[in-house]
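Apart from one protein chain that is not included, each protein chain of the complex appears where it belongs.
Read from first to last, the chains carry the letters A and B; within each, the first residue is number 1.
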Amino acid sequence: MTESTAPRRGAARAASRRGTLVGWALLAPALAAYIGFVVVPFGMGIQYSFYDWNGVGVATWVGFENYAKVFTDATLLASIGNAFVLIIYFTIIPVGTGLILASLIRSMRAGAFSTISQAVLFLPQIIPLAAAGIAWSWMYAQTGTINQILGWVGLGGLARPWLADYGTALPAVGLIGSWVLTGLCTVLLLTGIGKIETSLYEAIRLDGAGWWREFFTITLPGLRQEIAVLVTITVIAALSSFDIIYTSTQGGPGRATLVPGISIFRIGFTQSDVGLASAFGIVLMVIVLAVVLPIQRLSRSSR
Amino acid sequence: MAIHTPRGRRGIRLATGLVATAAITGLALTGCAPGTSAPTETTNADVSTELTTEEVNLVIADETGFPVTDKLAEEFTKQHPNITFTINRDTFQNLTANAPKLLASSTPPDLIRLPTIGDTVKDGLLANLDPYYDAYGWDAWPASQLAPLRMSEDGIRGSGSLYQLGLGYSITGIFMNLELADQLGIDAPPQTMAELEEDLATAKAAGVLPIMAGDKDGVVNFVVQAAMNQYADKDEFMSWMFNEPGATYNTPGNVEGAELIRKWADAGYFPSDINAIDYFTFTSRFSEGEGLFTFNGNWAAADYQKALGDDVTFFLVPPINEGDGHVAMGAANSFSVAAKSAHLDEIVYFLNWIHTDPTARQIIVDVTGASPGGDPSLPLPEVESGSLIEKALEMSAQIGAENGQVDFMANTTAGIYAGSIIPESQLLVTSKITGEEFVERVQAFYESEVG
Partner (left out) sequence: MIVSRTEVVIGRILLIVVLIATVLPLISMISAALQPADVNPTGLVWPSDPQWGNFVTAFETGHVWTLMVSSSLIVLGVVPASLIIATLAGYALGAMKVKGSRWILIFFVLGLTIPFEALIIPLYYQAQGLGTLNTQLAVVFPLLGLYMPFSVFWMRAHFVNVPTELSEAARVDGASVWQEFRSIQLPLAMPALSALAILLFLWTWNQFLLPVVLIADPLQRTVAGALTFFQGQYSLSIPLLNAGALIIITPAIIVFLIFQRQFIRALLQGAVKG
């Protein structure tokens, strides 16, 4: 740490130059950590992606071959497709539920019920995603709670091992994501809706508008910023999901729940194909950027 | 930094590491290839079969749930108090993913559970045990048992130098629930595949689950490969598992075996939630009396016996024609010594001790139910007469005598099990793909990995 005790008065320019120096000194550790452990590895990843390398032995330059493989290998493409399907469960369901709840309740009077609901809604945010995967694997098991409840309500015929059924595995995994994210979305949107001028609501109600029109003309535009933020966070969570799937299905049955995160881990470490795994990692990052940047732009221009 | 390691060397290593990272970054800019240069073969000209008298701590990396290394280490330390052990455990999946990196690290474990050799020999990560083979006289051990543990310079398994040894040598077969068999009027284990199929049909018709199996983590492949073994040419199958050039998985025998599995899947011989069942669930459900048959290894004998008492027996998968030789998967619970181990002599002494010391051999049998291997002229450990373990040891001996042992196809390459065999078999046993498609897809993956 630069620590200066020299007198402060002097030429303004000198002060500003000194300020710049101190400023850069203050920035240096942050830049070092960021460059050292994010930018440099990113550069290494790009480098690896052009090689055929098993991580230990001699590496061979292969140009864009690994990238070509990412875009032609049906298994890898399918895993990207699955990640996009997860957006339904990680983004649309949580944000949708949150919006409906927020607009119906609109404001929660401070009180025991509100405190308890907030705490409960936040629980899934507190526990590790890996634990969520374990908890839900058990919920979804043949003898698990979901099938049991279906039996209670007379829908026992629907019972199945949800994570092992091709038709239901991906939605089932996705709903774990919904479980984790719905609380966050609801509470954030409730907070947001509380900031919208109540006079706007009173005006439109006096105008004879129903819930529906009110929702679209006041609530939705008023929450644009919050929605953009939530969509960004949840879309990134969907596209780069790993923990939940690693501890629940590991990509199965077949490859029904295979996502890029699991593929990268498996290709890079189990199959020791570092080049291909790195290329896939770079591609995943580009995809995330390509999806997230437009959302950011939308939220900005709408302000 | 808030973390202090007791080892002072960390700071120095960190400093050199930073330099190394800088160098790597520099390389990135100049476009040099990552990785090291070709490995240099370490030849251990002088090996010692005498155990040191110094204090030595040996590190073993093993998978979770296999306590045999704990027991062996404990006994060895009892006999040789100057040798202590540190045993690190991780799940099979994590361990196999990490193994090559662990071995290449600057502080590799001395001994590591390594199901597939993969590139590790090519990269010079494993200690070549040939000098010890001569020094200890392991030529008296069954050659067929050691063959899968060898690898040639071209990376082909089955011949060449010895790189692994087994902590127990397993054999797989079929466990039958005798109480259910009794109810169904089945009085003896099937002698042919046709008889086996009859029994399966009988069970199904009576509403008894014919085969308890699971495929969340691929264990149904005990059944898939058991079927293939009976139709395939054993040597051809082995040459593929050993990665010999030109060898293929796509043989008529393998397809026939896979089609049989598809037929069984269509007939509903497997549990309906098979893809949700993992190893633990399938063994515990069979132990709870669900399923007439289950395909598993001799290592499970002790647990099944404990749960089912006298109501369970073990036999080899029957051949197609009565009287033909049996073929069964079996493998060493294979461990390799890190080339960089600082205690080569000590760890190999430990391995030799496991194969020769009566107490150690007894531990192998008692804990794993597997055969201890080693010199066949050594007395076999004592087991309770009439027990399932005794049966399992008999079967092991029988396969040895018939020379009918094949490796597990999951060990063919490092990535094939998780990358192809598990997902494709999940599709096969739920009738989503045909046996032929299964075989073709696994072969395609194999080519992409080996080719």
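Basically, a contact is a pair of C-beta atoms (placed from the backbone, for glycine too) under 8 Å apart; a residue touches a chain by one contact, two chains touch by 3 or more.
Owing to the predicted nature of the structure, the values given are computational and were not obtained by experimental measurement.
Among the residues B:74, B:198 or B:288, only B:288 touches the chain that is left out of the figure.
Of the listed positions B:48, B:77 or B:98, the one in contact with the omitted chain in the full complex is B:98. Interface residues of chain A with the unshown chain, by the touch rule above, are 1, 3-9, 19-20, 22-24, 26-27, 29-31, 33-42, 44-45, 48, 55, 97, 100-101, 104-107, 115, 117-132, 134-136, 138-139, 141, 143-145, 147-149, 179, 182-184, 186-188, 191, 198, 201-202, 205, 211, 225-226, 229-230, 233, 236, 239-240, 242-243, 246-247, 260-261, 264-265, 268-269, 274, 277-278, 281-282, 284-285, 288-289, 292. On the side of chain B, the interface with the absent chain consists of residues 1-3, 5, 10, 13-14, 16-18, 20-21, 24, 34, 61, 63-66, 88-94, 98, 101-102, 104-107, 217, 278-281, 284-285, 288, using the contact rule stated above.
In the analysis below, only the chains that are shown with their structure count from here on.
Spacing of chain A relative to chain B, judged by their CA centroids, is 38 angstrom.
Of all residues in chain B, those touching chain A in their complex are 21, 24-25, 28, 33-39, 93, 96-98, 100-101, 104, 118-120, 122-123, 125, 215-217, 272-277, 414-415, 418-419, 422-424, 426-427, 430, 432, 449. For chain A in complex with chain B, the residues that touch the partner chain are 36, 40, 43-44, 47-48, 51, 53-61, 140-142, 160-161, 163-166, 250-255, 258, 265-267, 269-274.
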